[in-house]
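Note that one protein chain of the assembly has been removed; the remaining protein chains are unaltered in position.
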Amino acid sequence: MDMKNSSPRRTFFTQASAGVALLALAPGVRLVDLALARAQDEPASAAQRWGLLVDVDRCVSGCDACVSACNTEHGLGDSERPQTDAQWIRKVDLVDHNTGRQLSLPLMCQHCEEPPCVDVCPTGASFRRADGIVLVDKHTCIGCRYCMMACPYKARSFIHEDLTGQKTHAPRGKGAVESCTLCVHRVDRDESPACVEACTDAGREALVFGDINDRNDPLATQLAETTTRELRADLKLNTAVRYRGL
Amino acid sequence: MMKSAYFQSVSSSRGYWLISAIAGVITLAGLIGAEHMESAGHWVTGMSNQVVWGVPHVFAIFLIVAASGALNTASIASVFARDDYKPLARLSALLAIALLSGGLAVLVLDLGRPDRLIVAMTHYNFKSIFAWNIFLYIGFMFIVGIYLWMMFEPRMNRFTARVGTAAFIWRLVLTTGTGSIFGFLVAREAFDSAVMAPLFIVMSLSFGTALTLLIGMLIFWINGATMDPALAQKLRRLLGFFVIGVAYLVAVDHLTKLYVTGHHQLEQFILVDGGIYTLLFWGVQILLGTVVPAILLLLPRFCQRGYLIAAALLVVVGALTQVYVLIIGGQVFPLELFPGYSVTSTFYDGVIADYTPSLAELALGMGGMGLAVLVTLIGVRILPFVPVQMTGKNQD
Partner (left out) sequence: MIWGDLIERGCKWLSRAMRVVVMTIALSLGTSVIEAYAEVSQPVFPSARGEQCVEPVDIMRRDHFEFLKHQRDKTVREGIRTPRHSLAGCIDCHADKDAQGRFVPVNAKGQFCQSCHVYAAVKIDCFSCHAARPSERVSQSP
């Protein structure tokens, strides 16, 4: 499955779905009790590429439902030292220099197809899973922070102190680097990421999660039908997170 | 351990133990600082998610870059067959190893998980320039070690030039590799520059020569001798040219950023309104670290030893400042993700980040320097590194 040589747009279309079509009711809500897309003992496969669409027109300034959902889901705390606290997802407010147009959008790891963080990591702790999710294997991360220097989106956080009260599904600890996992633990049981669910619950529906490679997936459909863009498209990283209305 | 006719090891003296004690205390303070950072976590440093590499990296990169430049004197002696540099050849090779050990120690002790050094040694990602650098550094130590052996062992002397050439090439690659650590950071404007590799090579020559002069003189003083004035003058001129060379490439670097890559805002920040960074750049890096030493080194009237020492010290101060402005200044300036928009967020997007180094990380960085001197002192005590007489007459 060589996605490197074709344009992103084409890749979205030419990849046939894994043969298991997920039944989607509304963005972010799935019928989970149908057969799992992937059995528990089956490895993630390159047939899928998980991605996100951020609809900037639907996102509002001041709402941080996605951010709180992420913090709760992964047990990200507040140490009262904001400069060193981890943030996997953050809200960014923008004002257009020329027109004064105001925008607000969430920013997180863009799950690049050509991730600079993975390229520079000396131990291979930063890696891209077969289904496109970029993760840190904290068992081999030595905490050199080279990946943080390399990430164009400032998507990564270093853990600056001892942590307690971690969640079972989100191990985290001092001395390693971490970033948005696209809620890999939820994706593996066929659920949407916590931020997507929270946005939908808040009635915004500004986030759409899905399989970029699956033609029938609502995410792929929207990507095919509307104009979306990558942040720092000039770097040609082919990100899995796309923005509409920017 | 063959005795050489012209070299001796440094004997025990009050000066030796005094300097060793000072270096030892500095190294110890560095270890304590590292232990504190390690057990409390990096929040006790000035580093944050905005400025991820701090003062330890400034010192580490300074030392690693200087290490390859320290070999310069040995290279001139054996690669370019200039016998007048021979008296310093052994010492310069030892310094190369010592400075590299100091730099690497700082780099390792700053890791979030220094206890996982074994992981770093057994898991390699060969796409990573960082991983390649680990090989370059280990290989450098190895080659310089062999090089020293060739110099020490009379029966091996005939290979000195050949091994010296290998070491010379290796160190060019090594400095290029160190510079490339930054070259790979495509998203960061500060490091997006074509002159990074040549800049690092000239920096290594300048930093390394300055440290060779300073630590060389220190060792001679401990040994109750002085450096051959003729040789000192040669190194002085050389250092003067290297300082000018660095200044030239720094100018090229900023001009490219201004007129070729168009990183105007970053340049505006560093050169005009970056507060402390602008001050450090113009005041310390350019004025104290470049202009003043260039005058002291190149004008004949400042040829006394005192001026030479002052100039070399200023070069070192300027060098550390240069690396500081490059690494820290390059990070505090925010990444530009949304051109044409002003940006605010809870994660310090769009603002100049704060960075104030803490005592612990300063101690760790200085500890690397201390370790380098300590390694040198131990080396010169157990093996004949220092020329018996540095008068320039009895060198045949």
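Per-chain numbering from 1; labels A and B assigned in written order.
Here, contacts are C-beta pairs under 8 Å (C-beta built on N, C-alpha and C of every residue); 3 or more make two chains touch, one makes a residue touch a chain.
Bear in mind the structure is a predicted one, so any value in this text is a computation, not a measurement.
**Q** Consider the whole complex, including the chain that is not shown, and state which of A:Asp57, A:Asp162, A:Asp201 or A:Asp234 touches that chain.
**A** Going through A:Asp57, A:Asp162, A:Asp201 or A:Asp234 one by one, A:Asp162 is the residue touching the chain not shown.
**Q** Going by the contact rule already stated, which one of A:Glu114, A:Asp137 or A:Glu191 would touch the omitted chain in the full complex?
**A** That would be A:Asp137, which touches the missing chain.
**Q** Which positions on chain A touch the chain that was left off?
**A** 38, 40-44, 127, 129-131, 135, 137-139, 162-163, 165-169, 171-174, 176, 184-185, 188-189
Just so we're on the same page, only the chains that are shown with their structure count from here on.
**Q** Could you pull out which chain A residues touch chain B in their complex?
**A** For this pair, the touching residues of chain A are 79, 81-87, 90-98, 103, 107, 116, 118-125, 140-146, 148-154, 156-162, 174-177, 231-232, 235, 246.
**Q** Quick check: in the complex, which residue numbers of chain B touch chain A?
**A** Checking each residue of chain B against chain A gives 40-43, 47-50, 52-53, 111-114, 116-117, 119-120, 123-125, 127-131, 134, 181, 184-188, 331, 335, 337-338, 340-349, 353-354.
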